[in-house]
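The complex appears here without one of its protein chains, the remainder shown in place.
Up next, subunit A:
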Amino acid sequence: MENAQEKIIIVENLTKQFDHFTAVKGISFHVNKGEIFGFLGANGAGKTTAMKMLIGISNSTGGTANVAGFDVHTQSEEVKQNIGYMSQKFSMYDDLTVQENITFFGGIYGLSRKQIKTKTEELIAELQLGNIAKTKVGDLPLGWKQKLAFSVALLHEPKIVFLDEPTGGVDPITRRQFWELIYAEAHKGTTIFVTTHYMDEAEYCNRVSIMVDGVIEALDTPKKLKEQFQVNSMNEVFLKLARNIE
C-alpha cells in the first residue's frame, strides 16, 4: 500500500564528512507525500546536519538526495522554492512587526504585494493575530513566535515544510496547539518533516526515523517500532536504541 504513494523525499547514502569526523554516515530513507515524518535522534546524532543538507544550506560530501523532485546538489534553488523551513531559532526579525515580517518573507519568496496582502489577512484571521499584527515580533511570547514562524514558512505554499525542533521550550498546552497547526497543514496535503526531542510528539507522526551516531537505526510507524522493541512508548524505544549503541 505504501509503495503506491508518491515519494517526495528520496535520500540515498547521504554523507557529511567534516575535517575530523563524519556527522552523517551514508543514510538512506524516503518520505511519502503528505505524511508527517518524525526525524528523531539525540543531540549530536547528526539530524540537524542531515536536515541542512536536505534544505540546501549544507553541501553533502557523498550520496544523493532528491527533494520535491529536484536534486539538492544541482538544483538547490528549485528545491528552495518548494520547501519551507522553520529553524530552532524562529528566525524572524525581532525589531520588525508581525506584519512586516510576513511582508518581507513573502517578498523574498517572490509573492506579489497583492498576494502578500491576501496572505497576511488570511494568516491574521487564522492565527487570531488581529491585535498583535502591529506588535514587534521581539515582544511576543515564545509560543506565538513559533506559530508565526510556522505560518511564515508556509507563506509560499511549499510542498514540504521542514521543522527543526519547533516546540522547544514551551509548555505542553502550547505544544499541543502547535501540533494542531501541523495536523491542519498536513491535512491540506503538505508534507511535514519534523525533528524533535519530545517522544510524545513522535507518537503524533505517521512514521519516525531514529538517528544514532550518524546512522538511522530504526524507521517505521510508531506502532510498529513499539512492537519491534516490545515496549509501550516511543520514549522506551528511544532509550533502548540509545542504550544498545552505548
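Quick notes on this one:
Criterion: contacts are C-beta pairs under 8 Å (C-beta built on N, C-alpha and C of every residue); 3 or more make two chains touch, one makes a residue touch a chain; residues count from 1.
Basically, contacts and distances are computed from a predicted model.
Entry comment: the absent subunit's protein name, as recorded by UniProt, is "ABC-2 type transport system permease protein", drawn from "YdbS-like PH domain-containing protein", "ABC-2 type transport system permease protein", "M48 family metalloprotease" or "Na(+)/H(+) antiporter subunit C".
Here the missing chain is touched by one residue of A:Val11, A:Ala45, A:Ala68 or A:Ile83, and it is A:Ile83. Among the residues A:Glu100, A:Asp220 or A:Glu236, only A:Glu100 touches the chain that is left out of the figure. Of the listed positions A:Asn13, A:Asn59 or A:Thr118, the one in contact with the omitted chain in the full complex is A:Asn59.
Within subunit A, the residues in touch with the undisplayed chain are 55-59, 76-78, 80-81, 83, 85, 87, 89, 91-96, 100, 103-105, 107-110, 112.
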